[in-house]
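I'd like to ask you about the structure that follows.
All protein chains but one are shown in place.
Letters A, B and C mark the chains in the order given here, with residues in each chain numbered from 1 onward.
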Amino acid sequence: MPEVTIAQALNMALDEALATDPTVLILGEDVGATGGVFRITDGLQHRHGAERVVDTPVAESGIVGAAFGLAITGMRPVAEIQFLGFAYPAYDQLVSHVSRIRNRSRHRFTAPLVVRIPYGGGIGAAEHHSESSEAILAHTPGLKVVVASRPYDAKGLLAAAIADPDPVIFLEPIRSYRAVKEEIPDQPYLVPIGEAGIEREGSDVTLVGYGAAMRDVRRAADRLAEGGVAAEVIDLRTLVPLDAATLVSSVTKTGRAVIVQEGHRTAGFAAEVVARLQEDALYSLLAPIERVTGWDTVVPLRRGEQHYIPDADRIVAAARRTLEA
Amino acid sequence: MPEVTIAQALNMALDEALATDPTVLILGEDVGATGGVFRITDGLQHRHGAERVVDTPVAESGIVGAAFGLAITGMRPVAEIQFLGFAYPAYDQLVSHVSRIRNRSRHRFTAPLVVRIPYGGGIGAAEHHSESSEAILAHTPGLKVVVASRPYDAKGLLAAAIADPDPVIFLEPIRSYRAVKEEIPDQPYLVPIGEAGIEREGSDVTLVGYGAAMRDVRRAADRLAEGGVAAEVIDLRTLVPLDAATLVSSVTKTGRAVIVQEGHRTAGFAAEVVARLQEDALYSLLAPIERVTGWDTVVPLRRGEQHYIPDADRIVAAARRTLEA
Amino acid sequence: MPREPLQILAPDGTITAEPPIGIDETRRLYRAMVAGRLYDRKCTALQKQGRLATYAPFQGQEAAQIGAAAVLRPEDWMVATYRDAAAMWLQGYPWLNLILGRTGDERGGQAPDGVNVLPPSITVGAHMIHAVGLAWGERLQGRDRVAMTFFGDGATSEGDFHEAMNFAAVYGTATVFICQNNGWAISLPRERQTVAETIADKAVGYGMPGEYVDGNDLFAMYAVAAAAVDRARRGEGPTLIEALTYRVGPHTTADDPGRYRNQAEADAWAARDPLERVRRYLEKEGAWDAAWQEAIEADEGDLIEAAVAEAEAIAEPGVADVFDFMFADRPSHLDHQIELLQRDRGAGRA
Partner (left out) sequence: MPREPLQILAPDGTITAEPPIGIDETRRLYRAMVAGRLYDRKCTALQKQGRLATYAPFQGQEAAQIGAAAVLRPEDWMVATYRDAAAMWLQGYPWLNLILGRTGDERGGQAPDGVNVLPPSITVGAHMIHAVGLAWGERLQGRDRVAMTFFGDGATSEGDFHEAMNFAAVYGTATVFICQNNGWAISLPRERQTVAETIADKAVGYGMPGEYVDGNDLFAMYAVAAAAVDRARRGEGPTLIEALTYRVGPHTTADDPGRYRNQAEADAWAARDPLERVRRYLEKEGAWDAAWQEAIEADEGDLIEAAVAEAEAIAEPGVADVFDFMFADRPSHLDHQIELLQRDRGAGRA
């Protein structure tokens, strides 16, 4: 099994999908000859042709709207939006049409498409290039929302997203693209949508995260372990549908939880996890659930980013508070 | 003091603003001769002229983007979007520019504009006309989000929004426009943004709501009172900035809370209120905080709406659960 | 760009060029226009009685809709709006579905199998790009289906119109854009929607042909739409067609046009009624008489009445109708939410 980065794992998943399913088609800005700004589609146009890996004009609503029409005819479009900060012009297509055509037509028309979107900060990028607005997508009924944090899941979840009969938003953690490596099968496989992963078992406190934040969650768990605290680490992997059962059973066991989310704090996805946990596990809670989040500010630029992005220090501090409560 | 509807109160606030502040300008689809689809701007173009009450082409991004430029020059534009379901095409302007220019320019350029948007269901309207996606706006740093539920607040909050030095999203509950009446001053006055209103004091359970849901919250409180339960009723009035202090002190007193929100459940605004309360009032909680919400479905059309919209029955049921826990 | 819209059939029923269709087809399409008019009247009446939600009448636009829709093959796609019931119906979308939708019931959105008509678009602007994706998808799968999309003058101001036009032109998709310029977008007149001389002019910026047509002329609409559909089907790309017409009624049953336009304008347009024009032509050709008119009105009216009765007899939607169409399989979070709803309802009733 080759050791690969997340970027490579995604490229493998796309390559396999194009090779095995003639209805799969990739479209987006610069996905062709350049292979996308993050090179996730590198080589795919060369291998599968310009009809199947299609460069589009700079028009995000057009990309998603066209993918929607394609999907209705039976294609399996995989659209790329260059950064999550550039997905907002496409939001109307997502919320008003992509997510709803099945309901509106009572299963008669469906939109089995995937929108791949790099998200999150930590690379000192320009404004709009560091967004973590996944909560907005999670708040949009009819979309599934998937966020991979490691190569194995990235490949298997993307394959599952493409195979899914409904629209899937597939968020890719920019700063982990090349930073996280692991060995993965070079054969096709699926990681099911809707199942959280328990990365590490522990009895003292549950650390919940997803996407880019998982690196910091893992670091925090290591540091807590050094201090004798056994953290259970959960990678949500899918935000919608949320694997509430796994969360509730973990927190019922540990009595303590820290939810990590890079997005803005108010009405972010961590709030949903907290609300759900207190609904189903309130009587097990030994301390308030902690949210470690980005703030209700614009994501700072390169020189100020460290004030915003949740890091292992903050996660450890929050976990310790739950233990001291 | 005249008894007026919310619709009339809003019209009065706009009329006063146009009369007293020459920089105020209203723009939107059909706001002129027709007075808007809900007649909120009725008579204003006639009284203040077509330069100050401006009909626009059908282009929501254009409306908000133009209002943004107007505001930077020192105008105080009040834009109307016809329904919240048609605000999505303008979302990019709101999140990428309106909410950020102050931060981006370090106070050098600012966008003191108001976007008025009718929202919510309950009138059996066509698809897209019943949205309650306020959580998305609340999750957008740099915007203030205000939701009035009664005529007095509607007038005073809209005046405060227009006077505010920062962008304010002003959500108007469609089904309460003409259903809620009260006497209000016909002189200008302000209701401060950022302060929840305690509508009724009570010691047994705190009912929290906003906007259109308040009618059902009030009904539920009445029914609970008939059963001997003293509910404290809080109208949030402002979602951002949230008046957490009022919420926390109420729930610290009652130990029980029900949060009512018409929007979709997952990552809705009620989740934020729950998260915040369990952070600051966990040890006072006698029962899980209940969320009474819309579902993660498209808002049903006229014939099925009752399955979706939170009503007094559901609020009462939730309150009883907190009392029985 | 021609400044006068293409016309074949003058308001007095005389023709200035060879009609694109023979008498039989003209009679068939006239009958379809009559059916559309009856449906429109029926819905307006039902709405007044509170039996339908808000309704958007299309009186005056029948030739634009029927003339364009008539050139499609049964398997072609149609992506239209809340005001395009006549076009959708001609393409196979049943009156039952249209009426059910207007009662406020999602079940109206389910086109019969084989009818490739999307549910009417309620948002203005977003749907045109769908017709680009549809035509593109068909081509990729080796089928020569065309996608026709209908929209109004107001819709041309939305950014999505621009992106749709551009994508269609760049990818050369078999998309036919039918703009029914009915003079108004609610209260905004066409001249203040855009200062372009014609909407057809907007095609220039996309390198696409733009046609300017008398939208109250069944023959002109048919001829121009047929040429555009043929081009599209041959793989020669999209066309924008501006059908100059008029919304004789209010924007919707909730609208009061007296607030923003004067009756004289509406009256002038009523004199250019698209049905009357064809009727005169047929009468001149000896292919119309009052008895036939009565007969088709009776027959088409009965079909509409039957659809109304059927729609009103359909049982109220239940909880499953709300939750079970969001995804192919109902996911865990929706199971959970149904439980919550049932718990509340149980408690409420108890």
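Criterion: a residue touches a chain if its C-beta (ideal position, glycine included) is under 8 Å from a C-beta of that chain, and two chains touch if they have at least 3 such contacts.
This structure is a prediction, so every number in the text was calculated from the model and none was measured.
Enquirer: One chain isn't displayed here. Which of the visible ones does it touch?
Expert: A, B, C
Enquirer: Looking at C:Asp40, C:Glu62, C:Glu106 or C:Asp160, which residue reaches the missing chain?
Expert: Hidden-chain contact among the options goes to C:Asp160.
Enquirer: Which listed residue (B:Ile123, B:Ala244 or B:Ala325) would be found touching the missing chain in the intact complex?
Expert: B:Ala244
Enquirer: Just one of A:Gln8, A:Ser61, A:Asn103 or A:Thr140 touches the chain that is missing; which is it?
Expert: Once the missing chain is taken into account, the touching residue is A:Ser61.
Enquirer: Mind pulling the subunit A residues that touch the left-out chain?
Expert: Listed in rising order, the touching residues are 29-30, 32-35, 37, 55-62, 85-86, 89, 124-129, 265-266, 292, 295-298, 300-305, 307-308, 313-314, 316-318, 320-321.
Enquirer: Residue by residue, what part of subunit B touches the chain that was omitted?
Expert: These residues of subunit B touch the chain that is not shown: 23, 25, 51, 56-57, 59, 61-62, 65-75, 77, 89, 92-93, 96-97, 101-110, 141-142, 144, 165-166, 194, 240-245.
Enquirer: Contact with the hidden chain only, please: which subunit C residues?
Expert: 157-163, 166, 169-170, 192-197, 201-208
Here is the rule we use: only the chains that are shown with their structure count from here on.
Enquirer: Measuring between Cα centroids, what's the chain most distant from subunit B?
Expert: Using the mean of the C-alpha atoms as each chain's centre, the farthest one from subunit B is C.
Enquirer: Let me have the rounded angstrom distance from the C-alpha centre of subunit A over to the C-alpha centre of subunit B, please.
Expert: Each chain reduced to its C-alpha mean, subunit A and subunit B end up 30 Å apart.
Enquirer: What whole-number Å value describes the gap between the mean CA coordinates of subunit B and subunit C?
Expert: 35
Enquirer: Between subunit A and subunit C, what's the gap in Å when you average each chain's C-alpha atoms?
Expert: Spacing between the chain centres: roughly 40 Å.
Enquirer: Where in subunit A do residues touch at least two different other chains?
Expert: Residues 61, 89, 92, 96, 103-104, 141-142, 240, 242 of subunit A touch two or more partner chains.
Enquirer: If a residue has to touch 2 or more other chains to count, which residues of subunit C qualify?
Expert: 106, 123, 126, 159-160, 326, 333-334
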